[in-house]
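All protein chains but one are shown in place.
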């Protein structure tokens, strides 16, 4: 696997992405993980994923491993997959994701607790929503589901899966007091979705602390 | 056009400016666009402008294109102008702008919604206002118009145009829930105006969340 | 001592760590200090520690000195140990620390005053708590003791010591209006603990300013 060209490219891209996320302040204390789906030719490997416990400020491609559908490493590697590998694998099975990015930013940790009881966060009226695939206007509402956090990742994956199947064009979810999962058809789109969500989580955190006028989300009428 | 010297210089300067804006946190998720007016010799090209959908963290001069007065690209180029090119073109037609910069910062997105119903934001009493061309004292009030956001950029341009014609020494406006447009007689002045507005939007965001004494904006009387 | 290999490595690592902490904004105005325990072979030196009054943005390995159990420098060096060396030495004597890191971040300075009267800060329900050695679930409460600040470091060390002996798996404490002490079995773990605490102090600062739902800290029940 370590000489499989797609894996090598993905390992480099994931290490770059993880260091970038660290610089943004979204990956403190060795937290977070990042993965890219591998092509069918890589079977039994499903995806390349960052191994657990690595400092994301200095992560290297050698800290990325390939895992099969049961979350077992398929390459010779000292690293260990994170327990959260289950959530990545569930996403590759459930949504049309080519890459899955999981961050621990401050706004994600805070808002996911603040709105945990509602079970979701509604993002509406922001121009930046257009950065999400399938969104063509700010005058819409995007639901970001929030799930209770758990240490039983298999149970959590089973709980999340049906909610995502029903959700049209869902590109992410929050775990309460934990962080954000975002995905896209490839790493580039997943990164853009991640940036959009992190920006809007920061907006919503401000709005919930200090309020904003409710009318801004409506479409302007040109004749007005 | 791609070998036209002014275009080449502008393309490099715009790519530099866009990467700088990204580093400031003002250009998340491939959003924002930046343009410079081209000289009369460049006809039919009106301005050089960043093409749509490019990640501003890594934008290159080759991601900048030249557009005519109808917003059509006039050089051989894979890029596509943003729909917001219409707002840039309207500004080159309406105000004496040599460069137009459009950012998506957090304070711009938030304040533009918070104050959307008032239709404008009043910036007064800040020393940094003197960074705006034509302002010689902090003891003044600068109006930053706020327009409802829209996906119909032609209609939006038509709505904004008369408001700007009437406004003396206006150097920018906000789109609600969207971001800031700032301009200047050249790229250097436009950049300074952008920095001034972004700083003051952050000040005003704080003031609206937590208040401040009202007397600070008045001129001090030396004899006091 | 200056040619003792462990000291040389530690001096380099501590200078790197201090410059990193400065870049995070946790070491303003020449404040803060950082130490690593030296092996038994280094007797009478107990630890390598940054000398007082050095700008942490530009600190060099030559600004690190070795001190004995009475806080006296044991190498030829122009530098002077900080008065807070006493707290470092007390920690090496009391807890199984291999490295001690003391920062002056904004959230640490603020929260330590805000919660000074309670004598401790309770961190609970955050996934990132798992970054602390011995913590396997977010569904727990970690106590961060807060002590009144003092300029008499020997008296302060004597006051803190019994509180730490009683505390199970304590990895840090706050001094009110001053900053954070964090430690770990080696420099790598101490750095991870520092990042975890600094992140969670920022979370708690937000929560105390703006509140959050109380239910997020509970373990999710998969059958729900």
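Per-chain residue numbering starts at 1, and chain names A, B and C are given in the order in which the chains are listed.
By our rule, a residue touches a chain if its C-beta (ideal position, glycine included) is under 8 Å from a C-beta of that chain, and two chains touch if they have at least 3 such contacts.
Fair warning: this is a prediction, and the values are worked out from it, not measured in the lab.
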Chains in view that touch the one left out, judged over the entire complex: B, C
Option from B:9, B:83, B:128 or B:143 whose C-beta touches the chain left out: B:128
From C:55, C:68 or C:186, residue that would touch the chain that is not displayed: C:55
Residues of chain C (touch criterion as defined above) contacting the omitted chain: 28-31, 55, 104, 106, 109-110, 112-117, 147-152, 155-156, 158-159, 175-179, 205, 208-209
Residues from chain B at the interface with the omitted partner, ascending: 125-128, 131, 136-139, 188, 192-193, 195-196, 198-199, 202-203, 206-207, 209-213, 215-220, 222, 224
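Throughout what follows, only the chains that are shown with their structure count from here on.
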Partner chains that chain A and chain C have in common: none
Interchain centroid distance [CA atoms averaged], chain A/chain B, Å: 31
Separation of chain B from chain C, taking each centre as the mean of its C-alpha atoms, in whole Å: 44
